[in-house]
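Omission of a single protein chain aside, the complex is shown with its protein chains in their original locations.
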Amino acid sequence: MSGPLSHLNARGEANMVDVSEKAVTSRTAVAEGYVTMAPATLDMILDGTAPKGDVLATARIAGIMAAKKTADLIPLCHPLALSKVTVDFTPDRAGARLRVEAAVKVDGKTGVEMEALTAVTVACLTLYDMCKAVDRAMSFSGIRLVEKSGGRSGTFRAP
Amino acid sequence: MSGPLSHLNARGEANMVDVSEKAVTSRTAVAEGYVTMAPATLDMILDGTAPKGDVLATARIAGIMAAKKTADLIPLCHPLALSKVTVDFTPDRAGARLRVEAAVKVDGKTGVEMEALTAVTVACLTLYDMCKAVDRAMSFSGIRLVEKSGGRSGTFRAP
Amino acid sequence: MSGPLSHLNARGEANMVDVSEKAVTSRTAVAEGYVTMAPATLDMILDGTAPKGDVLATARIAGIMAAKKTADLIPLCHPLALSKVTVDFTPDRAGARLRVEAAVKVDGKTGVEMEALTAVTVACLTLYDMCKAVDRAMSFSGIRLVEKSGGRSGTFRAP
Amino acid sequence: MSGPLSHLNARGEANMVDVSEKAVTSRTAVAEGYVTMAPATLDMILDGTAPKGDVLATARIAGIMAAKKTADLIPLCHPLALSKVTVDFTPDRAGARLRVEAAVKVDGKTGVEMEALTAVTVACLTLYDMCKAVDRAMSFSGIRLVEKSGGRSGTFRAP
Amino acid sequence: MSGPLSHLNARGEANMVDVSEKAVTSRTAVAEGYVTMAPATLDMILDGTAPKGDVLATARIAGIMAAKKTADLIPLCHPLALSKVTVDFTPDRAGARLRVEAAVKVDGKTGVEMEALTAVTVACLTLYDMCKAVDRAMSFSGIRLVEKSGGRSGTFRAP
Partner (left out) sequence: MSGPLSHLNARGEANMVDVSEKAVTSRTAVAEGYVTMAPATLDMILDGTAPKGDVLATARIAGIMAAKKTADLIPLCHPLALSKVTVDFTPDRAGARLRVEAAVKVDGKTGVEMEALTAVTVACLTLYDMCKAVDRAMSFSGIRLVEKSGGRSGTFRAP
């Protein structure tokens, strides 16, 4: 770990940092997170008591649309013309949880870590919204950056 | 746990459910979450190596503004004229993490659970964005509804 | 047909009209429209060559979310806290077209005709977007208000 | 007609497709649509009983602004830095209708068909909103892509 | 002048203050501002060298639409369902400036001062944008609240 918090100037004030001298390169990021729920809630989603298709379809679309709103949500994020966003779900019946993964690509001057994390968290929020009538105790955990590539800082992989 | 997924109609298609017959009542919700980071990152935020004030101020404002965007982010949420939003941070040096709590109030026909959860998650995302230059391995966990009151389903408190 | 264009003042300038003296009443609106396409395109959507579920699910969610953005899209529309939005599709294989219907409810001072029409048109646009790779000649027609109720002007039904 | 629905992956799930390998080229699109109304409504708009200028000016601006919101409205559209948007109206007194045409340009990796269609439909919606007090039976038809150029799929002209 | 800054809690942190106990009353606000420009620029706008109608029409619509975005722009503003917004322009040839006035109404728990001021400033910005090709030295001054009524603090009139 090194270096200053690049969003803060010498007086500690928030700033949208200058990336004008950075090169336009191909950048990718993958993020993940887990929604833990009652086993019966997961069953409803997966087995069709709850119509599975639309719960996951709605959360997927919400996550994709949220990735495009990242610069509107996160105060100091640069706006980016994303070239790809995907959101995928993997059920873990044994753990009574659903894994959410988002992958984002851009050709730009800054990375897309925030876009991938935003897609994951809004997909989680939408899953909660779709199922909260039956399970208000659902929770989210393990939300993190899995890997990113491109840009001056190179490749990162979660340990 | 009981009842159907209220967002889905008989054919399993997503819908914004009809709340027109619900009463306008005073409703509140509190949500929480944790951002785990390297101890040195937390030190930077709290001790002033990283200018503490603005990191937390930026995340607080982002969380509050996000609560107002909930119906724009979550496909089937009803728009609501929120009457209060607060976002607070509590450091946990021993655990190398920061607790985020959001509280929301409304006089309306639906609850504000999603608004409180949205404020928490976007505050977490902003903390990540403000510190990612020094700590890409930060993660979010324990994001959940702490309590809610008001409306037909009454009071909920996390177990 | 009678009366002035209520959005324009005496000098012909656009205005968001004063509804402060209007009563809050329960208001509903239903709108419809048709997307005409090649028979093979409709087959793909309905028969599963093209995975039907998600095309319609995506368009349905887009229409619902757009209804909530109506006041942001239509310059002189009043913002409204919608209490219900639904979007439904009915295939017409003989006519090689898909019928889109949206129904909206509010308790408010102005009607929801624009919200229902906005939901229909954005659902149509999304269907086009999902299928344009195979059928750029798709078109929309018959977009209109089917009926509305509530408010000073009472009930309207399309002739 | 050929090829798969590019927005859907192998499992039929919605995705924002990867355009990162596509070339940045100059792309244009023109779309059109018609608003049919009572002859007296068209007269009001054109002859000045209804102050013509502002009805059309408001609809023109709404259409232009909507083109810039396309990626926010259509779930799987890529955000694009548009370089030109125009919206024009041509009255057809004999047909008691108004033709709406939008033209959009971009230098980008994807086309602007959706932006042109979105501009047309939101201009139509705004015309309806401006005149609905006198003519609730107005309807929209013939909304379609007229032509597009640029990109791998080349030039399209409506038959 | 008295009382604390109501947006800041005991620790000086920003908050969206709790208005849930406030009464819903009818509230109005009027704000004004001036755009000073070269006399020739004002002539172009007013005399038709520059087509007057659309410059003012565009600025008027931009101001009205901005009033509806106030809670999205100003971090701690409460969202409000505005019941009226108007924007008007008065030329002052002698002073080589244009006066902009906005009036806003709501039935709500908080006032609409910010909405009126936002409408005025965005109308000013749009006038600048429409004319900057010929006059980059235009400036805005005298932007202030003219009067407001309703709510606990009662009526205010600018001295």
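Annotations
When the chains are written out, they are named A, B, C, D and E in that same order, and each has its own residue count from 1.
Criterion: a residue touches a chain if its C-beta (ideal position, glycine included) is under 8 Å from a C-beta of that chain, and two chains touch if they have at least 3 such contacts.
Worth saying up front: this structure is predicted, and the values here are computed from it rather than measured.
Seen in the complete assembly, the chain not on display touches A, B, D, E. Here the missing chain is touched by one residue of D:Met16, D:Ala31 or D:Ile61, and it is D:Ile61. Here the missing chain is touched by one residue of B:Asp54, B:Asp107 or B:Asp129, and it is B:Asp54. Taking the complete complex into account, E:Met44 is the one of E:Val19, E:Met44 or E:Ala81 that touches the chain left out. Mapped onto subunit B, the interface with the missing chain covers residues 53-54, 57-58, 61-62, 65. Mapped onto subunit D, the interface with the missing chain covers residues 26, 56-57, 60-61, 64-65, 67-69, 79-86, 88, 105-107.
In the full complex, subunit E touches the omitted chain through residues 1-8, 11-14, 33, 38, 40-41, 44, 50-51, 53-55, 57-58, 61-62, 65-66, 69, 72-77, 113-114, 117-118, 121-122, 124-126, 128-145, 148, 156, 158-159.
One rule holds in what follows: only the chains that are shown with their structure count from here on.
By the document's definition of touch, common neighbours of subunit B and subunit C comprise A, E. Between B-C and the choices C-E, C-D or A-B, the pair with more than half the same contact pairs by residue number is C-E. Centroid distances built from C-alpha atoms place A farthest away from subunit E. On a Cα centroid basis, the chain most remote from subunit D in this structure is B. Of all residue numbers used where subunit C meets subunit D, over half belong to both copies. The two sides are thus made of the same residues.
Separating the centre of subunit B from that of subunit E, both taken as means of CA atoms, is a distance of 31 Å.
Multi-chain contact residues, meaning those touching two or more other chains, occur in subunit A at positions 53-54, 57-58, 61-62, 65, 69.
In terms of which chains touch, the assembly is arranged in some other way, matching none of the line, ring, star or all-to-all patterns.
In summary, the structure contains touching chain pairs A-B, A-C, A-D, B-C, B-E, C-D, C-E, D-E.
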